[in-house]
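Here the complex is missing a single protein chain, while all its other protein chains stay put.
Coming up: subunit A.
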Amino acid sequence: MLILTCPHCGPRHEQEFHYGRQAHVAYPDDPSALSDAQWARYLFHRANPRGPHAERWVHSAGCRKWFNVVRDTLTNEISAVYPAGAQPPAEHADLVPAPVVPDVPASTTTEQTKEA
């Protein structure tokens, strides 16, 4: 059983929390510009590492607030707890996934080619 330290309530058993999957997955800035493959990537692809993982939890049986955790998925060691909306500590900056951005539209490419 995990003991999670809610930033507002302190250490509590895992049963008080719900897991919210990978943290820092940004909603696309321009959703209508994404291809099907890019949409699939945004909707279905989540990090699944054997090692440190930045993830969201909600203290559903307590203060009901969301927060972020960096947990090692092999050992369950928790190396960071920080508020929702905040970035992970610098040593875990690589756990923030790159946002899904649309490919450069064909028309723009043509214009750039013309300018060149």
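Here is the rule we use: contacts are C-beta pairs under 8 Å (C-beta built on N, C-alpha and C of every residue); 3 or more make two chains touch, one makes a residue touch a chain; residues count from 1.
As a convention for this text, contacts and distances are computed from a predicted model.
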Undepicted complex member, UniProt protein name, chosen from "Cobalt transport protein CbiM", "Iron transporter", "Methionine biosynthesis protein MetW" or "Sarcosine oxidase subunit beta": "Sarcosine oxidase subunit beta"
Which residue of A:H8, A:R46 or A:R64 touches the chain not shown here: A:R46
Interface with the unshown chain - residue positions in subunit A: 1-2, 13-15, 18-19, 21, 36-37, 39-41, 43-46, 48-50, 53, 55, 71, 73-76
